[in-house]
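Every protein chain of the complex appears in place save one, which is left out.
Each chain gets a letter, A and B, in the order it is written, and its residues are counted from 1.
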Amino acid sequence: MTLVIEGKALTQDYHVSAGMFAASKTVRAVRGVDFAVERGKTLAIVGESGSGKSTLARIIALIDAPSGGVLKVDGQTVDIGRKRLTSDMRSKVQMVFQNPYGSLNPRQKVGDVLMEPLLINTPMPADERRDRAEAMLAKVGLIPEHFNRYPHMFSGGQRQRIAIARALMLNPALLVLDEPVSALDLSVQAQVLNLLADLQDEFNLTYVFISHDLSVVRYIADDVLVLSDGVAVEQGPREALFAKPQHAYTQQLFAATPVTSVAAIKARVERRQLARAALSP
Amino acid sequence: MALLTIKNLTVRFATSTGAFTAVDGVDISVSPREVLAIVGESGSGKSVAMLAVMGLLPDTATVTADELIYDGHNLLTMSEAELRKLIGREITMIFQEPVASLNPSFTVGFQIEEVLRFNLGMNRKTAFARAVELFNAVGISEPETKLKAYPHQMSGGQCQRVMIAIAIASNPRLLIADEPTTALDVTIQRQILDLLMDLQEKHGMALILITHDMGVVAETADRVVVQYKGRKMEEADVLTLFENPQNSYTRALLSALPENATGDRLPTVADFMAAEAKP
Partner (left out) sequence: MSETVVKLSDAAIRRQILADFWFYFRQNRGAVVGMWVFLGLVVLAVFAQVIAPHDPTQQYRDALLTPPFWQEGGRIEFLLGTDAVGRDMLSRLIHGAQYSLFIGVVVVSIALVGGIFVGLLAGFFGGWVDTVIMRIMDVILAFPSLLLALVLVAVLGPGLTNAMIAIAIVYQPHFARLTRAAVMGEKEREYVTAARVAGAGTMRLMFKTILPNCLAPLIVQATLSFSSAVLDSAALGFLGMGAQPPASEWGTMLAEAREFILRAWWVVTLPGLAILISVLAINLMGDGLRDALDPKLKRS
């Protein structure tokens, strides 16, 4: 029951300059968030735009240093504001981004995209890097023929697979996924979610999965954290949260999510027929 | 009698690698006061089909159809001037990216009044009053103040309300909404969809809702058309579609929904399409 990642009282402030003559404002994007994720589990962070979820994702992925609070990876306190990240620590936490069309360098061949993390962080020789990259490509469901191509030759779903492959090259313990399927079609989303589930089983990965889509969250999460305006308004195990949401915001989210059950549709269609009949007798 | 009848619509684009068929022989019809959802994934041609009806496609597109009839008018044979009386007045459209659909250099008030004055021939005072009225109708608070705001000062949801206001200004009989809530948060999506349904009832408009989200379809549609790779796969009323889908692609879409997952893995379209012959 090891905790792969733990955060306590994390805060993030942004300084917004208001021109030459006014004092700069401070916007607090994340306010005192606590969380912890066990190895092999998935924590879903749910929030809408402006909730601070992407800011929190960047803190967890060791991209930005938090303004306050403590972040522990594998029991070790990490503070990138103070000290540069070691290769070892950088390898532990990797990230998959939301936009499959923006997260791959358009001028870099896919093979190079995959080999780059190894080139930077390990003393591996070139042919070994290439073997590892080709193996990972196969693991995410692509073929060796794709090795030499540029990102614009792939579809959104394939690009996201490449992004996942890149994130796994360093054998991370934790993968931060920032809305990885939001920009994908429904059927492609299903493929990518299946892939993520398979990889999690095979490599015993821990996921921090950010999403605004409650149906996806319900499907993949073990624990859920609901973020509103930088505050973690509710968190807990998935079943408990979905069965009985406590906080008003969580309830609002549930109420707003479209329901696709046949019963709900039947009820709505009947309501509408009645309303229309009343209008034109 | 149907309000809009489309028969055998085909749209081809000229590209550097040859002709690309975006829409392939699609039949669609909408009755007055009806909500039709056109659902499909990217590449299904759902947006292109409606853009073709509105005449908003670039020159590289070739549009052919057996029938393209709106309220008895044959859109294929009408002149530019006659088309302009229909498109933008009786048939209007709203798009996916609300902030990008508005001109960033002008206030929203200027933009809606521009439509009212030049499209509907109102004078400045009447246009202002009508703009305030429309902003109230779409639920924008403090309309007089908001009219002076620029698009980047407003949220995505508010910009979409402005777009809807512009679209209903002429009391259209048909409103086409192309993924109007895809770029919005789920709570704002709920508000916008409720607004659209509300306006549809109040004004007696027909509404064509283009979306890739089955949830939106479930909550809003009367009838549904499912498109895949430019072709129509299935057409049914919403209850039949969800309860008893006939086409394998529709079934694939419905079972790919995470809320319908019945095990560890989500079935994919490939699983379905491989097992059955295409129509």
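Keep in mind that, in the parts below, contacts are C-beta pairs under 8 Å (C-beta built on N, C-alpha and C of every residue); 3 or more make two chains touch, one makes a residue touch a chain.
Everything numeric in this text was worked out from a predicted model, so none of it was measured.
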Touching the hidden chain, out of A:I63, A:A240 or A:A267, is A:I63
Which residue from A:Q158, A:S211 or A:Q235 sits in contact with the chain not drawn here? A:Q158
Any idea which of A:R166, A:H212 or A:R268 touches the chain not displayed? A:R166
Mind listing the subunit A residues that contact the chain we can't see here? 61-63, 85, 87, 90-91, 94-95, 97-99, 102-108, 116-117, 120-121, 143-146, 148-150, 152, 155, 157-158, 163, 166-167, 169-170
In the full complex, which residues of subunit B touch the absent chain? 16, 60, 270
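Just so it is clear, only the chains that are shown with their structure count from here on.
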Under the stated contact criterion, what part of subunit B meets subunit A in this complex? 33, 41-42, 156, 185-190, 201, 212-216, 218-219, 222, 238-239, 242-243, 252-253, 256-261, 264-270
Applying the document's contact rule, which stretches of subunit A touch subunit B when the two form their complex? 48-49, 156, 185-191, 193-194, 197, 212-216, 218-220, 252-253, 255-262, 264-266, 268-269, 272, 275-276, 279
